[in-house]
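There's a structure below that I have some questions on.
Apart from one protein chain that is not included, each protein chain of the complex appears where it belongs.
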Amino acid sequence: MKETAFLRKNAVVLGGKLRDRRLSMRKGLFYGLLFTSPAILGFILFTLGPMVASLALSLTDYNVFKDHTSFVGFDHYVNLFSGEDDLFYPSLGVTFYFVVLRVPAVILLSFAIALLLNLNVRGRAVFRTIIYLPSIVPAVASAMIWLWLLNPDLGLVNAALRWLHLPTSNWLFSEGSVIPSVVLTTLWGIGGTVIIFLAGLSGIPMQYYEAIEVDGGGWYRKLRHITIPMVTPTIFFNTIMTIIGSFQVFNEAYILTQGGPNNKSLFYVFYLWRTGFRDTEMGYASALAWVLFVIILFFTFIVFRTSKTWVHYEGGERA
Amino acid sequence: MRQSKFAITAGYAALLSISALFIIPFVWLLRSSLMDLSQIFTMPPEWIPKPFHWDNFHRALTILPFGTFFTNTLIIVAGVLVGTVATSSIAAFGFSRIRWKGRDAVFGILMSSMMLPAAVTLIPSFLGWKMLGFYDTYYPLIVPAYFGGGVFNIFLLRQFYFTIPRDFDEAAFVDGATYFQIYLRVILPLSRSVLIVVALFSFLGSWNDFMGPLIYVKSDSLFTLALGLQMFQGTYTAQWDLLMAASAAVVLPCVVVFLIGQRYFLEGITLTGLKG
Partner (left out) sequence: MPRSRKSLSVLIALLLVVVAILSACSKSGSSPASENSSAAPADSASSSESSGGEGPGEPITLRMTVWGAPEEVAAYKSAIAKFEAKYPNITVKLQHIPTDYDTKLTTMVAGNDEPDIAQMESASIAFPLAEQGKFYNLQDFLSADSEITADRLVPNITYSLEPGNVIGLGPGPETFVLYYNEDIFKDAGMAPPPARASEAWTWEEFVEAAKKLTIDNKGRNASDPGFDPKNIKQYGVNFGTWWGNYSNFVYSNGGDFLSEDGKTFALNQPAAVEALQKIADLINVHHVAPSPVQAKNIPATNVALQTKKVAMVVDGQWASAGLAQSKVHYNVGALPVMKQPMTTVVSGMFSMFKSTKHPQEAWELMKALLDPEAAIDLLTAGTWMPAYRDWYTEPALIAKWTENLPSRPSGYKDAVIDVLLNNSHQTPTGYVKNFNKIMDIVNPALDKVWLGQQTAQEALDAIAAKAQAQVQGRRDVNP
């Protein structure tokens, strides 16, 4: 403890900021590239090739089973945006609806649960494990549970609602409620997000809270002035990852709904997969993928841009 | 930190009710794994197996060579775990604690690899690995972990490295420390909790992954547990009792690993010198 205090003082005394910056910028490029080289190399070796290949294939009529592939230019993209493919806009709409509902729900709920799990209570190890459990139950098994719970006529949830004399719903099986229902089923799997929040919360130095307690501040002030600002880097991370993940929702349509009823859960990536693998039109599927790529890139970029105003890094960094 | 009695009680109540909701799938899995087919789906549902079919586990675990699958899974998981923890933290250091021209642009490009649906890169990736002669080996599953260990982990670690006050490494710099020493002596100890999270995620991720082994492996002597589980789903009907028992058997080690792993981010950063 002493040592760090000493180091910190030292740094200030020497006024090292300016010197250090010059120093670190000069050598920075070399060391920066050195430290990141495994990741950059990995990207070039394993990821870039397939990505470029799919971009190139999106300009062809590539079909795995066909011996000949011909260049079609931007035909696929024209086909998509002109509305000639009449599932493109609907599946995009369904996916946007899902993202808009799910991202805030996941962030708020997992943050709230993380706060609870961060309380210094007995058995929190068990509570933490329980919250994470649904994330490790195999998807087929948990899909089964949902289908069984949410079955309109035979399911447990409606039975409970009827017992309480509350209105029932057709859940996954009607057009209006299918997306909210799918969002609900995915909320069970927020354990990972909660864990990351917990890691972020554990990084908040205790003495910050103690300072507020000295001033006589309550939980709200702690939350508002310490906890939330200090976890903004984690909120930022979880938001970005939830956005990227939600746009690519697939399993729920694949296992639970098959896109129905009436295409109201025809998620974009499910449609893409169906086009590429069932209908074997991989070139067209690649075009679909690259449209989504640009959309996700756009929203990620926006969040990154706004982060300067709300994400607080103790290290003074601006992402 | 002091906590009021009221906060603790309210917190307990909230935790208990949320846990009750979140434990349902797991309890359902466990109780189904001990039931015969006729009891699994009864309406209204029954929660206690009658009688307990412990033999489900025996049947499920002997019908397939689960010992081999287990060994295979361990090989992959260990390989991925080591690679991911080592290289993702090094890369994250380079993307956060070192200032260099183009850093954020390069990071952005790496990030973009998460934004393209995997369905369209599956076949090109497969062809690439096959061309290298690594079809039907674990290389495609393990080797990438040694090259950054996935952007998700790098991004996660980068976010945490950003929160560590810069004075720390600047002071060390002045004392003549190299970047590598700063990484090893300053940053790594301070980021123990999040490294445990990364390790945990990479363990669970490769433990449960069945798509990777499915595509890159063809000999069933190289199958993994997650892939073995999939076998219980038949053409038209699944053997739910065996599927549930096998699933429970595969999930239980994860629960143990988690219970142990989470202890370490309980402690978190309070171990370090920040308190002074």
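Residue numbering begins at 1 within each chain, and the chains themselves are lettered A and B in the order written.
As a working rule, a residue touches a chain if its C-beta (ideal position, glycine included) is under 8 Å from a C-beta of that chain, and two chains touch if they have at least 3 such contacts.
Everything numeric in this text was worked out from a predicted model, so none of it was measured.
Interface note: of B:A14, B:V27, B:I109 or B:V174, the residue touching the hidden chain in the full complex is B:I109. For the options A:P152, A:P180 or A:P205, the residue in contact with the chain missing from this view is A:P152.
On the side of subunit A, the interface with the absent chain consists of residues 44, 48-49, 52-53, 56, 63-67, 86-87, 143-144, 147-148, 151-154, 162, 170, 172-175, 255-258, 260-263, 274, 277-280, using the contact rule stated above.
Where subunit B meets the omitted chain, the residues involved are 36-38, 40-43, 63-64, 101-102, 104-106, 109, 122-123, 126-127, 130-131, 135, 210-211, 214-215, 218, 220, 227-228, 230-240.
We take it that only the chains that are shown with their structure count from here on.
Residues 1-5, 7-8, 10-12, 14, 16-17, 20-21, 23-25, 27-29, 31-36, 38-43, 45-47, 49-51, 53-54, 57, 64, 113, 116-117, 119-121, 124-138, 140-142, 144-145, 148, 154, 156, 159, 188, 191-192, 195-196, 198-200, 202-207, 209-210, 213, 219, 230, 233-234, 236-237, 240-241, 244, 248, 250, 269, 272-273, 276-277, 282, 285-286, 289-290, 292-293, 296-297, 300, 304, 313-317, 319 of subunit A are the ones touching subunit B in the complex.
Taken in their complex, subunit B has these residues touching subunit A: 1-3, 7-8, 11-12, 14-15, 18-19, 22-26, 28-29, 41, 43-45, 87-88, 90-91, 93-96, 98-101, 103-104, 106, 108-117, 119-121, 123-125, 128, 143-144, 146-148, 151-152, 154-156, 159-168, 170-175, 179, 183, 193-194, 196-197, 200-201, 204, 208, 226, 229, 233, 238, 240, 243-244, 247, 250-251, 254-255, 258-259, 262-263, 265-270, 273-276.
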